[in-house]
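All protein chains but one are shown in place.
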Amino acid sequence: MSERLFTPRALITTLLLVLLAALPLIAQAVGDRYILSVGTRIVIWAIAAVSLNMILGYGGLVSFGHAAFIGIGGYAVGILSANGIQSGWVQWPAALMAATVWAALVAALSLRTRGVYFIMITLAFAQLVYYLGSGLAAYGGDDGLNIGRSRFTGLIDLRDKASFHWLCFALLCAALWFCGRFSRSPFGHVLRGARSNEGRMAALGFPVFRYRLVACLIAGAFGGLAGVLLANEGAYISPAMMSWVKSGDLIVMVVLGGIGVRFGPLYGALAFFVLEESLKPGLDLLHKGWGEYWQIVFGPLLVIIALHAKGGIASLLGFRHD
Amino acid sequence: MEVLIQVLNGVQLGLLMFLLAAGLTLTFGIMDLVNLAHGSLYMMGAYIAWTFISWSDSFVLGALLALPATFIVGVIVEVVIARRLYARDHLDQVLATFGLILFFNDLVRAIWGPAGKSIAVPPFLDHTIEILPGALYPAYRLAIIVVGTGVALLLAWLVARTRLGMLIRAGASNRRMIAALGVNIELLFSLVFGLGAVFAGLAGLMAAPISSVKIGMGDDILILAFVIIVTGGIGSIKGAFVAAMGVGQLDIVGRVYLADWLKAVMDPAAASAAAPAISQVLIYIVMAAVLVWRPTGLFGQRQ
Partner (left out) sequence: MTELLVADRLIKRFGGLLATDNVSIDVRHGEIHALIGPNGAGKTTLVSQLTGSLAPDSGTIRFLGRDITRLPVHARARLGLARSFQITSVLRDFSAIENVALAQQAHHGHSFRFLADVRKDTARTEAARRGLAAVGLEARATVPASALSHGEQRQLEIAMALGGAPKLLLLDEPMAGMGPEESQRMIGLLHGLKQRCGMLLIEHDMEAVFALADRITVLVYGRAIFTGTPDEIRRHPEVRQAYLGEEAA
């Protein structure tokens, strides 16, 4: 263990985590609250990406509907909040439960299919949730809804940006820790074995369907958690948080960071936001007004990554995917 | 009479969806490519048509110029990017074509501006026709049905009767074989991709006078097209047609009748708001039901 802490990649990861942990202090020192809000969102999306990586990276299941879990987590908080139930002790378990139940339903149906069918059925189920959300006129419909933040009276005040950031950061660390244990566990090995050769795993005696189903439940719960945090971050829910573009963004983050690598989603989420936040002003520097069209550069960048840099940032840092 | 008109609306929507889905199912079935950017070609078709129609001041001339232009856009996408993706796994394809969507959306924003455009119904079709005594139907929508049916028949003939169709069918089942026949497979793939782009562009420009020309117009409808080809069975033109017509009818049922039924049990305002959402949901539920029953769709090949 001790020598591994000092490899360059471990150093970079540690530095990154320290930076994220210290962000509220840095933001205060430079007097820029925008950095903190971007930083918190990076942390939340990293949690969502970690959860997608569990099934996409380790399980090889190309789920194109991961934003639905975020939406369900967020809407569970928002709907309870709008009905006067502000306690986080009720909201959060309910939200995680709802996301997990949805994951069970989607997985039970979609895991019967393979390949493109799987991609499309997960996408379609996410659209279903999206349209349900936009049809909820009582909760803002398409426009979304401002909500009160979850209350953990006497424990933590989520309205305080710094406390909220630290809470998110702690939960990200918990997710990363779990993901590390998970990938080396007997369960993780079965999941990765099924990614490598599903037929072989069945012939060895593994009921692959059941293992994948459980992996989807876990990923769904973590996705729901990201949704809970996102709703609390902006004190706002809207169907946009579960649009299919968000599901695409999550895939981008996972692949960009390094698929099937524990810290990959963290790099990916960071790179995604840094690219977005720097491409806009960068292009504006080249020519006033070009920043608005940053995706003209970002889109082809994704094509290049898909074609030539499948290992993502993690492989640049020398991580082997497992 | 009201029912007939709604059924026709469903047919019209179904045919538009079929045009979009046909290209998608061909690229899926033959090149094994998940092309998320197919909706971008739908959008490009509509925007290019807007430019040509504004310039020539004629809907028909503009449309006729827009189709080859969309073909060229399709072929460029194929040559520059898509052909590098055929042999890749689905995840690479999803990522790369997702990038293409982002690219096209901002490209359109840069060229045509952020505001939507509208294409007027051509004057010679801007009236209603009495299809049955007492039942008036807009001529333009009827024209969509006629053109859509014509293209569907053309495609059926193309696939079933021509050498190109033979190659397409052979390619879907065995790529090596057609390479062995001495066919220039790269050219064939470019052609098929371009053809899919033309169909998508045609759907986009025909839909334009009814809805509007705007950024991202292809994205939501693309997902519906995916639902259609997955439900119909990937690679099956027949499946795409059946599923598209089904989706067309289901959409109309949801949009028009569901609101009325809901009003019986809930607040009218809430019912009108919820009905379109529920009609969309209905489509996905049907798809899920079909896939539970047949995991490779209605007319898909068994695994």
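To keep things simple, chains are lettered A and B as they appear, and every chain counts its residues starting from 1.
Definition applied: contacts are C-beta pairs under 8 Å (C-beta built on N, C-alpha and C of every residue); 3 or more make two chains touch, one makes a residue touch a chain.
Every value quoted in this text rests on a predicted model; they were computed, and no experiment measured them.
Peer 1: Based on the whole assembly, the unshown chain contacts which displayed chains?
Peer 2: For the complete complex, the undisplayed chain touches A.
Peer 1: Which of A:Val214, A:Ala240 or A:Ala309 touches the chain that is not shown?
Peer 2: A:Val214
Peer 1: Quick one: which of A:Leu36, A:Leu171 or A:Val190 touches the chain that's been left out?
Peer 2: A:Val190
Peer 1: Of the listed residues A:Phe152, A:Phe182, A:Phe273 or A:Trp290, which contacts the missing chain in the full complex?
Peer 2: A:Phe182
Peer 1: Take the complete complex as the reference. Which residues in chain A touch the chain that isn't displayed?
Peer 2: Looking at chain A, the ones touching the missing chain are residues 178, 181-182, 184-190, 192-193, 195-197, 199-208, 211, 214, 218.
Keep in mind that, in the parts below, only the chains that are shown with their structure count from here on.
Peer 1: Tell me, which parts of chain A touch chain B in their complex?
Peer 2: These residues of chain A touch chain B: 56, 62, 64, 109, 112-117, 119-121, 123-125, 127-128, 131-132, 134-138, 141, 244-245, 248, 251-252, 255, 259, 292-296, 298-303, 305-307, 310.
Peer 1: Residue numbers of chain B touching chain A in their complex, please.
Peer 2: 28, 34, 36, 81, 84-85, 88, 90-96, 98-107, 109-110, 219, 223, 226-227, 230, 234, 269-270, 273-274, 276-278, 280-281, 284-285, 287-288, 291-292, 295-297, 303
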